[in-house]
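For this view, one protein chain was removed and the others were kept in their places.
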Amino acid sequence: MRWVKRHLLAFAALAVLFYMLIPNVVVAIFSFNKPRGRYNYQWTEFSTEAWQHPCGTPGICESLGLSLRIGITASFVATVLGTMVAFALGRHRFRGRAGTNLLVFMPMATPEVVMGSSLLTLFVMMGVPSGSEAILIAHIMFCLSFVVVAVKARVASLDPRLEEAAADLGANAVQTFLRVTLPLAAPGIAAGALLAFSLSFDDYIITNFNASPSSITFPMYVWGASTRGTPVQINVIGTIMFLIALVVVVGGQAYSSRRQKAA
Amino acid sequence: MAEQLSGDLRLVGLTKSFEQFTAVQPTDLTISQGSFFALLGPSGCGKTTTLRMIAGLEDPSGGQILIGDKDITSTKAYQRNVNTVFQSYALFPHMTVLDNVAFGLKRRGDKDAKRKAEEALELVQLAEVGRKKPVQLSGGMQQRVALARAIVNRPDVLLLDEPLGALDLKLRRQMQIELKRIQSEVGITFVHVTHDQEEAMTMADTIAVMNGGRIEQLGDPATLYESPRSTFVANFLGQSNLLRATVTGEPGSDGTVVVRSHDTDLEVSRAHLPDGIREIFLGMRPEKLRLGTGGGPNQLKGTVSDVSFTGVATQYLVRMPWGRELTVVQQNDGSARAVVGENVTISWAAEHGFALDAHQDADAGVDTED
Amino acid sequence: MAEQLSGDLRLVGLTKSFEQFTAVQPTDLTISQGSFFALLGPSGCGKTTTLRMIAGLEDPSGGQILIGDKDITSTKAYQRNVNTVFQSYALFPHMTVLDNVAFGLKRRGDKDAKRKAEEALELVQLAEVGRKKPVQLSGGMQQRVALARAIVNRPDVLLLDEPLGALDLKLRRQMQIELKRIQSEVGITFVHVTHDQEEAMTMADTIAVMNGGRIEQLGDPATLYESPRSTFVANFLGQSNLLRATVTGEPGSDGTVVVRSHDTDLEVSRAHLPDGIREIFLGMRPEKLRLGTGGGPNQLKGTVSDVSFTGVATQYLVRMPWGRELTVVQQNDGSARAVVGENVTISWAAEHGFALDAHQDADAGVDTED
Amino acid sequence: GSKGRSPSASGGTSASAKSAQDMSASEKLVNWSNWPEYIDVDDKTQKRPTLEAFTKQTGIKVNYTEDYNDNDEFYAKVRPLLAAGNDTGRDVWCSTDWMVARLIRQGYVQKLDLANIPNHGNVEDSLKNVEFDPGRVYSLPWQSGFAGIAYNPKATGGKKVETVDQLLTDPSLKGKVTLLSEMRDSVGLVMLAMGKDITKFTDADFNAAIDEIKKAKDAGQLRGFTGNEYTKPLAAGDIAACIAWTGDVVQLQAENPSLGYVLPQTGCTLWSDNFVIPAMAKHKKNAETLINYYYDPKVMAQVVDYVNYIAPVKGSKEVLVKEDPSVAKNQLIFPDPQTLSRAHVFRGLTPAEETKYSAKWAELTAS
Partner (left out) sequence: MASVTGTAPALSTGASAPPERRRSNWVPYALLLPGLLWLFVFFVVPMITLFSQSLQEGSIDEGYTFTGNVGIYAEALQSYFPQLLRSIGYAASATVLALLLGYPLAYFMALKAGRWKNVLLVLVIAPFFTSFLIRTLAWQTILSDVGPVTSFARSIGLTNLLQAVGLTSNDNLMASKFAVICGLTYNFLPFMILPLYASLERLDPRLVEAAGDLYASPAQGFRFVTWPLSLPGVVAGTLLTFIPAAGDFINSKLLGNTQTVMIGQVIDAQFLRVLNYPLAAALSFVLLVLILALVMAYVRKAGTEELV
C-alpha cells in the first residue's frame, strides 16, 4: 500500500499517457484487420494484406504524397520566415515590437474556421484558384506564428556575449551568424520546423476551405473516406507515420545527446 | 591584418556615456607593451566598459585608442588584434574545447590552426580535454580554455575581465599563479580587471584604481599600498586605520612632522604629508601597527575588543578611548597574543604613517557594495 | 511542533551511501548547543550530504540524528526544527523578500509572521527592501535574505551550506562579520559548511575537517592549525612546508628531539612528535619561518626564487639545495625584504615544527581540484 | 469583385454558363465527382469495372472522386469557383433534381451536346420531361431512388422501426436516430407522415414538420443530420435507425442481412441524381462520351446490379432479369406500380421559397 502511495504520481502519469496513446494502439491493431465488408470497425481476421499494399486504395498515396510535399514546403518556408522574425524580436530593439508580437500572436488566437474561411473569401476575390498553392499559402501563414514562438524562446535565451566573443576572436558579422548564432539557435529552429510540419501535415479545417478536387491532402482523404468507410490502408499509413515520428524524434534525441556526450 | 603592429597600448581622452550617465570619464593611460596591468575598482566603476572599448565591443563617446602608433578607435572588433577573456568565459557550447580554441585562428584562415590550438591547450595544461564540450569541464578548466582561446591568437593586448571571479579561493590562488606563468612565457600585454585587491597586488606590474569612471591612482602595487593618495585608495586597496588629525608642528630635523589627534601628539614622515594641508587623516596599515611599545614613537592606548585567528595571522580590534576601533594584524610567528579585554598599547614607526587631505569621506571605498 | 526541545545536536553513526558509493562514512559527532561549528573539506567530501541529512532532505543509510534527547532521524524535513541557508540561496523568486522571510512562520500559522519577518530583515539590515523581489537584489543582499528567512524561525540548529561561496572577497569578509554578529545575538547552533579555511578559522568555535566522507580532525581553529594530525589537514587548512626526516636522537632535556633531513640536523618538540615513529614529515607553517638566523635552532640555507607582495604580507619562495621550494610569509611591518636570487637562511623555533607519520601522501589536500 | 459586393455576387436568373476551351481531344481525361457508394466496385480488387472498361474502350482516363456527400455541401464547395467564372476542376458530377434546378437557374451548368450522347434516347420516359429541365437539355439522370427508414436490429434490440413516428419519439431509440441533412427527404418523410401531400404543401405544412423535428431534436432523440456518411455507423450499430437511401441499404444488406429497410406506409420520397456538366469544364466532350457510355443498358445494368438504385435507362431491367434475377425482382430497385404509388416527388420551390425553407432547415440542422 505504501508502495502504491509512493508511486501514485507515476501511475497517474502512465494512465494519462495510456489515454494519449490508446487511439494509436487501436489504429495500429486495426491496420492488421481484414474487414469482412467495406467497413473496418470490427475485428474479424488477422492479415498483413494492407501492410503489403499500403497504396492499395486509389488516391491514398497520392494524397499522402501531397500532404508530405505541402508539409515539407510549408514548414521550410515558415521556418525561414519565422526564424527571421524570431531573430528580429529576440535580438533587436525596434519600434513596433509590441505590434509585431500581436501580429504574430493573433493567428494563434484565431479559430481555424475563421482563418480558413477568411482566406477563402480573399482568394476568391483575388481570383486565386483553390488548390495546393492556396493550401500552401494558408499553411505557411498559420505555421509561421508557431515557428516564431519556438525559435524566439531559444534566441532570447542565447547569451549575446557569445556573439561578442566571436567578434572578439576575429569573426565578422556573417561568420558570427553562421558559426555561432545559427548553430546555437538550431535546436529551437528544428523544433519550430518539426512543429510546423506536424501542424501542416495534420491540418484539415483550413485546408478544407481552400482545397480543390485535384488537391486532396491526406487528412481530407481520411475525412472523405470516413464518410464511406475507411480502408485499412489508412490505419497502415497512420501507424507508419507514428513510427516514423518515433524514429525521427528518438533519433534526434540520440543524436543530440551523443553530440553532448561526444568523447 | 596578420601584421604584428605591436607597441604600447594608449588611451587618449577615452570616454563613454550611456544616455544620462557617464560610465568612463575622459581617461589618459599608457600601458607599456608586455606588462601586466591591473584595473581595480568597485562594482560599476567602469572597468568592464573600459575593456569593452579597447576590445571594440563598445563605441567610445570620445577619445582615441592606439596600439603603438596605430589608431584603432574606429576599427571593428573582429579586425583588432586584441582578445578578451570574458568573466563569463563565453565559451561556445556547441563546439569542442579544441574548436573553441581554434576558432580565432580559423577566422583568420590560419592553416595551422589545429596544431596551434593543441599547443595552446598544452600551455594551460588541458591537452587531454580537447575533444570534450565546455559543459563537461569544471569552472577552473573552463577558465583556462577561455584563456587558451584568447592567447592562441597572440594578440597585441589580452584583456581579462575578472576571469577568476567565479572561482573559489583555493582554485583562484592556483589560477593566479598559472596566469602569471603564462604571461611571462608568452610576453603579451595583459590588462586584467578584478575587484580583488590581493589578486591585483600579487599579479600586476602596475595597478590602476578606478572609482566612479576615473582612474584615481596609478602605480606599482607596493607604492599604491604604502602611499595611497586618497581615502578611497587607502580603504579599497587593503584595510586602513584613519585618524583625524591636525598638523601642529613644523618638520623636524629627522624629517618628521608632529600632528595632533585626539589629544595625542603623533609623528608622521614629512615625505608622506602633502604640502600645505593642516587637517589630515593620518593613516596606518593594520600590519604596521604593533601591540606593545616596541614599534616606534607613535603610541596609543586602548582595549582589545575582538581577536580573530586566521591561521597565518591574528587580527585584533582595539577600541580607542574615543570609541573608534583600530585594526591590528599580527603574524602568528610565535609572539605572544593579546586577549579580549586586555589593555594594550599600539605603536608604529613614523615612516609607516601616511597623511591624506581630511576634506574627503573617511569611509570611501570601505563598503564596496551599493 | 512549536515546542523548543533545544539541546546539543548529536550524530550517532550517521552514514549515507548512494548506490555504489558511500558519501558519508559512519560519523559520530556532538555539536554543543549555541556553538558555531564549521565543516571544512574539499569538494565532494560529503559536507552537503551531512547537512542534508541533518535537515531531513536526505534519508540516512544508517545511524541517528538527535537534538537534545529527541531522535529526529525519521522526522520529515518540514517537521524538524532545523533550517538551512542554501548555497544557492534558493529564494522563492515569485515572492517578495518579506514573503520569503515570513514563509516558514506562516506555515506554522504564526499570527505575527509579518512583524517578525520585518524584524528579521532589520537584523540583516535589509528592512527597506522587503517589498522587492529577490532578483532585484545583489548577491550579498540575497544571501542575507536567505539568512533572515532561516533565522526568523528560531530553529534549534541553523545549517549554512557555503552561504558565502558566491560572493567576492570583500563582500565575503563583510558577511562573515555579520554572520558572527547575528550568531552571537540570537544564540542558536550554527553548522557552517565551507571550503574556505580562512573563513572557517575566523568564524568557528570548532572546526571539523572532512575528507572522503570521514571527519579527519576536529578541534578549535588554533589547535587544528598549529597541530594538524595528518598531511591532509596540514595542507588543506592553510599552507605547510613538509620536510621528509628521520628521527635520529632521543628526547633531550629541553624537550626536543633531533631529526635528520637532507643531511641537516633539525629539532622538533617532543610534544609534537607522535610516539614510536621514526620516518616523519617535519612540518612548518610559512609564517613561522624567519628569513635570517634569528628564528631558532633550526636553520636551512636556500635561494629566494619568487617574491610576491600581497599588501599585508610578502610571500617568498625559497629554493632548497635539494630542489624543493619552501614558502615563507613575512608580515610587511617595515622589516627588510629579500629579493629574488638572494641567498638566505631560514630559521624557526623547535616548538613551531610538527611531525607527521611519513606513510602518507605529502601532497594530500594541496590541490583540491579533481 | 466590385467594392461592396461580395465575391459571391453574380447570379440572377437564367444566366448562361460559360464554357472553356474544350481540351478533350488533347487530354484524354475526365474528372467526375460523385456520391460515395454510387458505382460498381469489384470487392476483391477494389477496382471499378465499368470505369475501367470505359477507359479501355475510349482511351479516356476517369478521375473518379467520391466527394459528393451532400448537395448543399458540394454546392458550397464549387459555388465560389463557379461564381468567379473559374474552372471547378470537375467535368461532370451528379446532382439531385432540385440542385440541378438551382444550377441551371444560376447558369452554372452547360447544355449537353446530345450529338455526343447518341444513347440519350434510352432515358426512361417518366424522366424525360422534368419540370426543372424540360427536354433534358442540361442533365441526364444517373440513378433514382427512395428515401425510407433503415434500422439495425442489433441496436434496436430486435425491434422493427417502420414509422417516422417511431424515429422521432420512440424513447428506446433516444440519441440513436439520424435524419438526412437533405431537407427534401427528411422534411418530406415527416410531412408525409403528418398526412400532407408533398407535391403541393404550404408554408404551414412545412413549418409544422420542422416543429416536429425540432421537438425530437430538443428531446435528445436525434444523434445527427447526415449526408451519405450514415452507412458505416448504421452497419456498425452506432445508429439504431435512420432515414436512408435505398441503394445504400440494399448494398449493406449483402454483408448484414439483418438490416431492416422499409418504405413507410405513410409515404416516401422519390428522387434522381443527374449528370450535369459545370461551366468552364475542360473536358466537356469526354464527359459526354462518359454519359453516353453509361446510357448503354448493358453498362447501366452492371452498375445497378452493384449499387442497387433505380436505373434510369431503358433496357437495363431486361439485362438484369437474365443476369441477376434477384435484383430484378427487388421492389426497391425495380419497383412495381404499387410500390411507386407510395413514393412522392417533393415539389419544386421558387427561389424565394427555397431561400426561406433552407434558412429554416439550416437553423434546425446546423446548430
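In this document, chain identifiers A, B, C and D correspond to the written order of the chains, with residue numbering beginning at 1 in each.
The criterion applied here is as follows: contacts are C-beta pairs under 8 Å (C-beta built on N, C-alpha and C of every residue); 3 or more make two chains touch, one makes a residue touch a chain.
These numbers come from a predicted model, not from an experiment.
Participant: Would you mind spotting which of A:Ala50, A:Leu66, A:Val148 or A:Ile216 touches the chain that isn't drawn?
Facilitator: A:Val148
Participant: Residues of chain C in contact with the chain that isn't shown?
Facilitator: Chain C touches the chain not shown through residues 1, 55-57, 76-79, 82-84, 86, 88, 90-94, 103-104, 107-108, 149-150, 153.
Participant: Would you write out the residues of chain A that touch the absent chain, in ascending order?
Facilitator: Interface residues of chain A facing the absent chain: 9-10, 12-13, 16-17, 19-24, 26-27, 30, 41, 81-82, 84-85, 87-88, 90-94, 100-115, 117-122, 125, 137-138, 140-141, 144-146, 148-154, 156-157, 160, 187-188, 190-192, 194-195, 198, 201-202, 204-205, 208-209, 218-219, 222-223, 226, 230, 234-235, 238-239, 241-242, 244-246, 249-250, 252-253, 257.
Participant: Write the list of chain D residues that the hidden chain touches.
Facilitator: Spelled out for chain D, the touching residues are 3-6, 8-12, 70, 72-73, 75-77, 79, 105-106, 154-155, 174-176, 181, 217, 220, 222-225, 233, 236-238, 351, 355, 358-359, 362-363, 365-367.
Throughout what follows, only the chains that are shown with their structure count from here on.
Participant: If you average the Cα atoms of chain B and of chain D to get two centres, how far apart are those centres in Å?
Facilitator: 93
Participant: Calculate how many whole Å lie between the centre of chain A and the centre of chain C, each centre taken as the average of the chain's C-alpha atoms.
Facilitator: Taking the average C-alpha coordinate of chain A and of chain C, the gap between them is 56 Å.
Participant: Quick one: report the Å distance separating chain A from chain D, using the average Cα coordinate of each chain.
Facilitator: Computed value for the inter-centroid distance: 38 Å.
Participant: Give me the residue numbers in chain D that touch at least two other chains, ranges are fine.
Facilitator: Within chain D, no residue contacts more than one other chain.
Participant: List the residues on chain D that touch chain A in their complex, please.
Facilitator: Chain D residues touching chain A: 1, 7-8, 31, 33, 36-37, 43, 46, 63, 65-67, 69, 80-81, 83-84, 86-90, 227-229, 231-232, 235-236, 252, 254-256.
Participant: Under the stated contact criterion, what part of chain B meets chain C in this complex?
Facilitator: 138, 140, 165, 168-171, 174, 195-198, 201-202, 221-222, 225, 237-238, 285-288, 290, 308-313, 315, 329-334, 349, 351-352, 367-370
Participant: Would you tell me which residues of chain A are touching chain B in their complex?
Facilitator: 159, 161-162, 164-172, 175-176, 179-180, 183-184, 186, 260, 262-263
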